[in-house]
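Note that this complex is displayed minus one protein chain, with the remaining chains in position.
Letters A, B and C mark the chains as written, and numbering starts fresh at 1 in each.
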């Protein structure tokens, strides 16, 4: 059970040849229309198998130090890997593990934790999830209520987490909990490594209004964590969480995928999604100038969003815009999403209200679910734009200086 | 120079006969299309003449006590007067005097001030204006900077006022000024009677972006006011101002006019303003379904606004809604105004950008000036709705408790 | 929300609300989603005792309402139902009864109205067709004249509670123009195909007719009469739909204002953040407009004022657009919990979305105002 690091340092082209050959011979290609994530028994088993294959081929963990089972190569090699992998099915269910947990562990984890856990991500054994948001917490992550109490050699964790991707298929979680309520909220948090196998964890799939079940909620009931399973220092968890969120944003910026880009940064020119026009044709309204305006408006928004993503991502990369500029993209996606929902409804008309069985209409459901909430509400993005990009004054918040125990909190679950 | 009060108490029908006859014989009828206000030499002279005529006929100041030159009759008689006056040209330039200043004086003025000033409003001699808003103050009336310093038997006023209707034709102003900056802002204000003839007052007409000049700005430079020309007590001016604003709102609610209603409360059914449709016909776009949608949307908004005004006014009258509900109407007018501006522009197309000399286009100018600012910004109305009707928490404001001298203020003119 | 109710109306509304509080609401709607009929027959029957289906029917035929405006009273009930995500064909049966009361022959009134008014039979309105714009002009179902009446061929859609209805009021097109006829459930060639609906607490269906015979006794109106009748029915349907939507919107907004007062973020209730306050204030303002236009339209239609057709369109155009806007933002203000299945807000939102497009989308009605204006100028 060792990785197979390339001995010496291959040239990028040597590495490319190796990656290309191994992928071709051992990894399935992408199939058109397959979902990016497949959180079910089949999808998870397949991804574990693929990750194991990459490990066996000596091409897993390209930039991860050799000490933790990686290849220890530079970022140029990572680009090579991604380019070669672009057409292959990647184990995307490991996204949290590789995009977020691994770099956070590398930055803040103790040597023994890194040695214990990183190789078993790389070899396809462990899928990880993140325990951050809470039902009571919403946008105010640092105000979380899950508490960790020291009990001899262990910590005992109690609370609840929500909006966990892959919670029902993960082996470990990186978990932020409150270890000292008598200091201001940011100063009393600690980041833990939690085994999902602990009997105190109950995972429940969360059904959303659009019928999807991509997220989980977890009840944490006296979960035991060894005292050494802390990432960073006790009560220094906010700093670790900040690294984690930065890693997450960076990964989102490059399209999240473990393989090649999903095309977001390629310039494919302006493309028109034919769905609305097809719908208008079916309802014999494609000649109506008003309907044509709506379809055009929808296309304009899509193109604006794509071109803005490209511009802002590039500007963040080159330093013309600060990292907070990512809020522009998230806020725009919230705003255009809502309008796309309205347009879909208006073009579909009654067809959005009812349809023949099996002909599921996306139009009414699109209106229903077209919110700017997931991944940080539009409101939080607007605050970030106003305060960080425009330099407007911060909101008065009573909770930054007071001990956490003294500030007003939610007692019942609710908003994220 | 006495008024001619009806001796004894006439019945409402006797009074109606008297009003009807006098108006018919002495007052000009309304002419279609004439402006509601005419702030120029001709308009002001005519209104002073008409008010004088009403006085001479013994039908001025219906509900004003006899001691101050009025008729001392009940509100039923006022309704009679308004009904009879509905078709006649009323001296609307006295609106501030009768709708706002007179009832405020009655409520808070000392006997000598009432005796000195009220009869000369009623006899058509004095037009009044209000010195409230300031260039530096905007929505925050109580934060005003105009100061009044005691100097022996007189007060000396210095500062500036803005958004004064009829400032350039008024004889007197009711003026709120700061008499004690060392107490919280609401506690250091006093309401004065100021003679516009004072050489320290400079009136400048204010030109707006749409070219209109209906408002004035005044520079107050060492204006002298006798010590007894205070309404209410010194430093109790906020209470007087509150009465004044309530009087203003009530008058707005009944259509502001001194005569009969302008038809706002009549139910004339839904009417379609033909302007947009005419425009679309001229530009040969009246068959375009998109243009028809826009025209219909415009008509819907007009009807919604009218029906909501009727409903809310009635509900305020019957007590189903509190006085603060007026904010609903003002906010709606701001919101629909903007959208009407957008629609006008979209239907007009290039014609809004340029036109043959003399064919002044209202469309581009409508877009330019379609704001919710005058008479209290939409933002203030939204605060009122949120806090007073929905019961949401008030904005944190640092300036309610601190002495005025210690709070942050504007130094240069600006927002209203 | 109607203001200025008489004491009798207030008492009627209180009784209705109390009944719905006990028998209806989001929880009950969730239970009924899985029910084959989709509504509760016993509640339906009790609604009959409360007078819910009698308000648009003359006393002579077992109807009657508690004020001079039957439609205003019916709108009160519809609004309370919207606030309770109530299920069942209240609107459809009232529109059918209204149609017969206004345009039916006396013998038809005698045959159908008493049982409709009592709730012992359920009528539904088979008017629109797939991709129609809900205008009379888009009715295409064929009525072929025969010696004894008509034969119907074609398909109606968006028919409410078709599977449980006892009779269908069908609008069709004959060589002589529109006709409206009554077809009983189980008639030859009548086939009900349930649709899936965004509003999970409502049953809509396609109803197809294949050589379905209609005797002369079941012809309600024809030609110009039918055109006028259909227009009146649409007006009534629009007002009841708007009232229902207002109930749903008001309930959703109330939930949200309450939530904003309680829910804390960064040490403050989220309702203390001005951006949310201003949005909630705007929602309150537009809802006031919805109440105003719905009440206005109810009065105008019931009193047959000249602006009745315009008033109905103004109400629907306004209510349709702003209700979904408001409820969408109510979910946004809730954040994550608002997106979860178990939270009730989406039930209101689903109803509002479906209502926005059923009986004609706001845009259709806005354009129709221009048609009305042009026709008036002709």
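To be clear about the criterion, a residue touches a chain if its C-beta (ideal position, glycine included) is under 8 Å from a C-beta of that chain, and two chains touch if they have at least 3 such contacts.
These figures come from a predicted structure and were not determined experimentally.
Visitor: I'd like the shown chains that the missing chain touches, ordered by label.
Guide: A, B, C
Visitor: Based on the whole complex, identify which of A:17, A:113, A:195 or A:303 touches the chain you can't see.
Guide: A:303
Visitor: Out of A:187, A:389 or A:402, which residue would touch the omitted chain in the full complex?
Guide: Selected residue, touching the omitted chain: A:389.
Visitor: Of the residues B:38, B:158, B:250 or B:410, which one touches the chain left out of the display?
Guide: B:410
Visitor: Please give every residue of subunit C in contact with the chain that is not shown.
Guide: Looking at subunit C, the ones touching the missing chain are residues 273-275, 277-278.
Visitor: Contacts of subunit A with the missing chain: which residues?
Guide: 269-270, 272, 274, 277, 289, 292-293, 295-297, 299-300, 303-305, 307-308, 310-312, 314-315, 318, 320, 328, 331-332, 335, 379, 381-387, 389-396
Visitor: At which residues does subunit B meet the chain that is not included here?
Guide: Those residues of subunit B that touch the unshown chain are 133, 135, 138-140, 143, 162-163, 206-209, 211, 282-285, 290, 338, 341-342, 345-346, 348-357, 360-361, 364-365, 367-374, 377-379, 382, 395, 397-399, 402, 407-410, 413-416.
The rule is short, and it goes like this: only the chains that are shown with their structure count from here on.
Visitor: By C-alpha centroids, what is the most central chain here?
Guide: Answer by centroid distance: C.
Visitor: Taking CA centroids for every chain, report which one is farthest away from subunit B.
Guide: A
Visitor: Whole-Å distance, subunit A centre to subunit B centre, using C-alpha means?
Guide: Distance between chain centres: 56 Å.
Visitor: With chain centres taken as the means of their Cα atoms, state the distance from subunit B to subunit C in Å.
Guide: Subunit B and subunit C have C-alpha centres separated by 43 Å.
Visitor: Among the residues of subunit A, which are close enough to touch at least two other chains?
Guide: Subunit A, residues with two or more chain partners: 290.
Visitor: Tell me, which residues of subunit C touch at least two other chains?
Guide: Each of 268-269, 363 in subunit C touches at least two other chains.
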